[in-house]
Each structure stands twice: as C-alpha cells, then as structure tokens.
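A single protein chain has been omitted from the complex, and every remaining protein chain is retained in its original position.
Right after this comes subunit A.
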Amino acid sequence: MTLQTAMESAIKSGEKAFVPYIMAGDGGLSILRETILRLQHLGVTAIEVGIPFTDPVADGPTIEKAGERALANGVNLRNVLAALKEFAHEVKIPLVAMTYLNPILAYGAAAFAQDAYEAGIRGLIVPDMPLEESSIIHTELSEKEISLIQLVSLTSPTERIAKLAAASEGFIYAVTVNGITGARSVFSNDLAPHFANLKSYSALPVLAGFGISTPEQVEAFGSFSDGVIVGSKIVDALAHNDWETIESLVKASKHAEVN
C-alpha cells in the first residue's frame, strides 16, 4: 500500500490520520520491533521513523536528546534499515523515514532506495534537502514507490507554499508553529484558513506536525486537517515507557471531529 492510499483509507473510514514519530535506536535497536508493532496494534496510520544524526538542525531538544542517546548506541541509517528489514513482513502500515541529507548521500541514492523499500519505508522526509535539490534522489525513490514528503511552513511566502504543496507526495506535512520540533502549549488561532489554503494547491491529505502534545490538540487539529504527526510527546513517552499517554493521543484521533 502506498503512503497516500494508507492515509486516504484512514480518512475515508471517518477517522483522522495519526502518525507517531519515534527515534530509531533510542533504547537500543533491539526494542524497535516491539515499539513499531505495538504502535501498529494501537491503530496508528503510519509511523515516522527518525534516524539519529549528529547535526539535527530541524529537531527540538526532546528529539535531539533521543538522537544523542541513539547515536551513543551506535545507531545509524544503515543499521536501522537492516533492523527494520528483519521484521518488515510483520508491519502492515507504511513507515516514513526522516533522515538528514548527508547519510543518504553517503549511502548512495539507489542503494538507499532499495534498502529502504525492503525495510518497509514508503515515505521519506529530508528536512535539509530543499525541493530544488530533490533530483539527487527523486528518480530512485519513485522507482520504489517511496513518496518524498515536503514540509510546508505556513509562514512561507504564498508562492513557495504553492510550489511545495504541489510537489509533495504521500501527504503534505504542514509545519504548524514556527521552527523546530517540540511540544508547545500555545498555537496561533488563525491556522484553519492556512489549512484550507493548502488544500487548494493539492489533493493530498494534509497532516499537521511540530508541537502537538495533548489529546485536546489532536482533536482540535482534526477539525481542520486530515490528521496529525506527534513527535516530541511520543518520544518522551516512549523513553518513560508511558504507553497510557500514547494510547490517549491515538484515541483522540479516532474521535476527532470530521468536517
């Protein structure tokens, strides 16, 4: 199932998409299988799998710390893909990898696309790869039906928003607060028109990311987006083995108001 199909079928069933972010290798690669299968069991739509990197310019403090713990465990792009591949047959939902550009360049575009595909990766986010540079890897990804997802910042000039939204694949990752990832308590009130605006550029589902941390926020975002991506809060909960929090977040997406 392609990423877009998975998103759309979740939305068609009257729910909102829910995509948790996990940092691969935080707590060791040995727990990766259990974490992913348990999230799948909770009914998440897809899972964003973060690959730790030494210079994560787009990550907030919680995810950066998790990345440092993972790096200390010797985790890198290559061994994450190898670990995922071992239990790929058990994973029925699409995985979305988030990694920085340099490890992919070092891997080689074709080899990366092949190994990522075998690992169950169906979408890719490269925060430091601008759209204009995506030809470095786009053909290789397309051959494996891996969607290259664009982050669209709502504070961008209209022209840029239109361009990114039109180029995105799988879904549109709307950045809802300025800047880097992290749990925030306050959101701008005027987000809804921005989401409506995004919808006018693309038929893809639009997911809201960066800073969503409570079931109330999950529901609130559901009223004007197609679903949410929750990062820091999930990473924090996983680090404390707090599945109750994770469950409450996933549940909120199931009864988010459908417009």
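Please note the rule applied: a contact is a pair of C-beta atoms (placed from the backbone, for glycine too) under 8 Å apart; a residue touches a chain by one contact, two chains touch by 3 or more; residues count from 1.
As a convention for this text, contacts and distances are computed from a predicted model.
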Item to complete: Write down which listed name, "Acyl-CoA dehydrogenase family protein", "Thiol:disulfide interchange protein", "Tryptophan synthase beta chain" or "Septum formation topological specificity factor MinE", is the UniProt protein name of the chain that is not shown.
Response: "Tryptophan synthase beta chain"
Worksheet entry | Which residue of A:M23, A:A58, A:L191 or A:L207 touches the chain not shown here | A:A58
Worksheet entry | Touch criterion as defined above, residue of A:E8, A:D128 or A:E247 at the omitted chain | A:D128
Item to complete: Could you tell me which of A:G27, A:G50, A:P103 or A:G227 touches the chain that is not displayed?
Response: A:P103
Discussion item. If I consider the whole complex, including the chain that's not displayed, which of A:Q4, A:T35 or A:N76 touches that chain?
Written reply: A:N76
Fill in: Residue ranges of subunit A at the interface with the undisplayed chain
53-58, 60, 64, 68, 76-78, 100-107, 127-133, 150-153, 155-157, 160, 163-164, 175, 178-180
